[in-house]
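Yeah, one chain of the complex is gone here, protein chain that is, but the others are all in their spots.
So, subunit A:
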Amino acid sequence: MSADTVPDADRGLDADWGPVTGWGRTAPTAARLIRPRTYEEAAVAVRDCGARGGIPRGLGRAYGDAAQNAGGAVLDMTALDRVHAIDADGGTVLCDAGISLHRLMEVLLPLGWFVPVTPGTRYVTVGGAIGADIHGKNHHVSGSFARHVLSFELLTADGRVRTVDRGTPLFDATAGGMGLTGVILTATVRLEPVETALMSVDTERAADLDDLMARLTAGDHRYRYSVAWIDLLARGAATGRAVLTRGDHAPLDALPRGSRARREPLAFRTSRLPAAPDLVPDGLLSRTTVGLFNELWYRKAPRESRGRLQRISTFFHPLDGVPHWNRIYGRGGFVQYQFVVGHDQEDALRRIVRRISAHRCPSFLAVLKRFGQADPGWLSFPVPGWTLALDIPAGLPGLGAFLDGLDEEVAGAGGRVYLAKDSRLRPELLAAMYPRLDDFRALRAELDPRGVFVSDLSRRLGL
């Protein structure tokens, strides 16, 4: 055993050592959990994280192993969650990176501001949003999260805190860099003005994949937010049938006069159901149960509805209403597969959807959307084209080999899979999917020569 691994080997099982997984609950590894309460504590944690390095972690919503670090340190940044300054005229906020988008919405909505980009959950931190360069239903209009970040402060491996501005290599390496360039401490984020905390939503059904793609292509430019739920268990002529949900922030005059909503247009309301139980039998989400769910979900959606008012939480984050919903996949956990292929690769998309449909993946969370212009993050996921995301129980027999086959198809079409959701990609395919990988590696080698920042994801894929 080499000298520098001996101290780790001699450790006892301290109370702060524990198993860590991503949101998909696959592949647990043990790490020392550190929860810095000040920037100084964060700097000390980075300095003392030991031979197996450290990685920052937010609210643990990355599906795979991006915020795990086997045998090393995991820095839970959620205690650093202050709002420092809000520029209510200019529409920017300066906040700690450990703050959640949920908290930001609570603070900002009453002032008439909304976060520029939100994924399917509010329970991600600003640091995580930059690290994964997240996208939302408005990507075709607004791009990814980092586009709206003016600057951030980064605690790097040498213990220094650097202010990183847009347009610099360090900014582009960190946006989508999965926490591997350093720990983001604070960020200045540009906000989106809104008149109300409600959404005006149009819903329509698409009979099959071609119908869906035609509707998305023809209509997306008319909406700020657009997404399609797709039934991947439907076969034959119904392959790819879907429900499109598109909308925009409701203007004040869209709210009914005299209603409570009209009186308090900027009140941020959410609802929470009881948490999913911890002991769910594996296999609850079978082809039969998910098939039934999908049938009901498709039938339940109106053939067409216009201008329906919905709360922000209902429109953007329906699953946040069920705490720990990831438990419904049972102990075996689940994987999320999300890929993007270019706008001229519709045939590849059709082939992949047919393959998923033929493989009978029991997926009730499958969404298709169109990405707009890409942002400059070197490992940032979105590129202009079609992106499909689906959840699948990890215990499905043959799933590993099946997804490997999809990877080949995606890479062959010049596409890529999303690292924040990955837990199983073959490392050999990474360079083809992310052409700026070598720049990323070179910058890391220079910035962090001792390899302080490391995660299970970076070990697995050789980032």
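A few notes on this one:
What we mean here is this: a contact is a pair of C-beta atoms (placed from the backbone, for glycine too) under 8 Å apart; a residue touches a chain by one contact, two chains touch by 3 or more; residues count from 1.
Note that contacts and distances are computed from a predicted model.
Entry comment: the absent subunit's protein name, as recorded by UniProt, is "Decaprenylphospho-beta-D-erythro-pentofuranosid-2-ulose 2-reductase", drawn from "Nitrogenase protein alpha chain", "[acyl-carrier-protein] S-malonyltransferase", "ABC transporter permease" or "Decaprenylphospho-beta-D-erythro-pentofuranosid-2-ulose 2-reductase". When the full complex is taken into account, the listed residue touching the unshown chain is A:A394, out of A:A242, A:L309 or A:A394. Residues of subunit A that touch the chain left out of the display are 1-2, 5, 8-9, 11, 13, 17-19, 24, 26-31, 52, 64-65, 69-72, 332-333, 335, 394-395, 399-401, 423-424, 426-427, 456, 459-460.
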